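Note that one protein chain of the assembly has been removed; the remaining protein chains are unaltered in position.
Now for chain A:
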Amino acid sequence: MSVAPTGETSTLLPVLEARGIAKAFGPVEVLTDITLSVMPGEVHAIIGENGAGKSTLMKLLSGHLAPTRGTVAIDGEPVIFNGPVDAEHRGLVLVHQEILLAPDLTVAQNIFMGRELKRGLMVNDREMNRQSAEAVRSLGAEIEPTTQIARLSIARRQLVQIARALQVPHRVVIFDEPTASLTPFETEALLNVIRDLRDKGVAVLYISHRLPEVAAIADRITVLRDGKLIATRHAAELQPVDMARLMVGRDMSKLYPEREETATRQNVLEVKNFEVPGYASDASFVLRKGEILGFAGLIGAGRTELFEGLVGLRTAHGEVKLNGKPVKFHSVRDSMSAGIVYLSEDRKGKGLLLAQDLRTNLTLATLGKFTNGPLIERKREDKSLDKAIADFDIRARRRDLLAGQLSGGNQQKLLLAKMMLLEPSIVIIDEPTRGIDIGTKEQIYRFIADLAKAGKSVVVISSEMQELIGICHRILVMRSSRIVGEVTGDAMTEDEIVVYATGVKINEAELYSAGNA
């Protein structure tokens, strides 16, 4: 499918170049004088914190936005893109971070959407199905082309999306955080796809938060910070720790706080034979006072649903004892009153009202504390917001911003602040650092450690094994709706977790974790 480079490769002319490009929105410049290039057969990774300007840069390079200064060049010739379709015609393809597929259509219908193959007046389904199956197979997966997208897992949808993007003749492929929702195995498969592309002479721009992955795949790495280019280095010269340091502008070797033995022997929560129909069965575990308990597992293992069931957000049954007393939560309000809060992994869809301001979001779960009779007291709400902004280091340019205008990290801090107003004794945090820059990650880890130090109990559900290992006292692993293992102390390694999470020891897993060292 790719337009294979011919003789020009030897001349080593960059396929795609940014020459001093800048982008301003109104008076504010979000990207300043970026110069970088990508060669045929090269993987060039772009890393940086959220808000560093990575996505803006990609939009400039793929024709979604026009630069305010500077030029983009293809094969050394300056070009002005007339929109993303024009860029595609020139062989430039962007694989979006979000899944942009029609859920009710089939895999093949999505892959060929907008460029259907025809036979006379009718669409040629048979040919499209055949080519789709082939395209997906070339990505190392088997997906029936007539399957509805809605019936696929997020990871498989991601693959379909990549297959769709690669359907266009391409010389440069830009991946915008493609592994955000993938498991280690799927990530490894995707990295192999990218290696294939590279070997075929395609130029790849790769944006990611996950530094080990970047180290594993990139030939060159460019670090952005605050809209400026900090450094472009050969991958061999940069360890993940150095990358992190360049990204945040300070030493990041201490990402995780010092582990303290805050866990006591006192059982705060005892769960026995807990069942969330269709998602979790026969779940039994205890949570101790001052403990940080991790829940590991692949996406879809039932971790989120188990805890949603536990706090009354889903139909569930089983034995739950809080401080030794049996409890039953009919609604999430019940569990909140009992001192248990659950922070959803889906910050934008279930955590915050993106179209409402910070104050409304902050006090939403605790409005009763801010009312005098039927009247809401705005002044007290404002005071509380002041305190939250200070305590949680929420960085908002203005106080009247909408929650949707905050960066992912600041949204997470706002969500934390909101739920902490409930003064919980048990905090369940689902994917606490998904889509969050590394500086904020460190803050959130410290915050979790402080909660435990203050005698509260924390459950952390995460697909990032490194972070569970970094902050938890104990990790439970779920697979296919069941809790299948527990790791503590020195046994808390990615290998050990992966064995439980997948049920088999697979060499690729070791290969992946080797990249993390």
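As a working rule, a contact is a pair of C-beta atoms (placed from the backbone, for glycine too) under 8 Å apart; a residue touches a chain by one contact, two chains touch by 3 or more; residues count from 1.
In this section, contacts and distances are computed from a predicted model.
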(Q) Just to verify: the chain that's not displayed, which of "2-oxoglutarate ferredoxin oxidoreductase subunit gamma", "5-oxoprolinase subunit PxpB", "P-loop NTPase" or "ABC transporter permease" does UniProt list as its protein name? (A) "ABC transporter permease"
Q | From A:Gly20, A:Pro169, A:Gly249 or A:Gly455, residue that would touch the chain that is not displayed | A | A:Gly249
**Q.** Full-complex contact with the absent chain, from A:Ala102, A:Ala150, A:Ala236 or A:Leu364
**A.** A:Leu364
Q: Using the touch definition up top, pick the residue from A:Arg225, A:Lys289, A:Arg303 or A:Lys456 that touches the left-out chain.
A: A:Arg225
Q: Among A:Gly91, A:Gly201 or A:Gly439, choose the residue that contacts the chain missing from this document, as touch is defined above.
A: A:Gly439
Q) Which residue from A:Thr183, A:Ser344, A:Ser384 or A:Gln412 sits in contact with the chain not drawn here? A) A:Ser344
Q. At which residues does chain A meet the chain that is not included here?
A. 25-26, 28, 30, 49-53, 55-56, 225-227, 248-250, 313, 331-333, 336, 342, 344, 346, 349-356, 360, 364-365, 367-368, 370-371, 374-376, 393, 395-397, 400-402, 405-407, 409-410, 418, 437, 439, 442-443
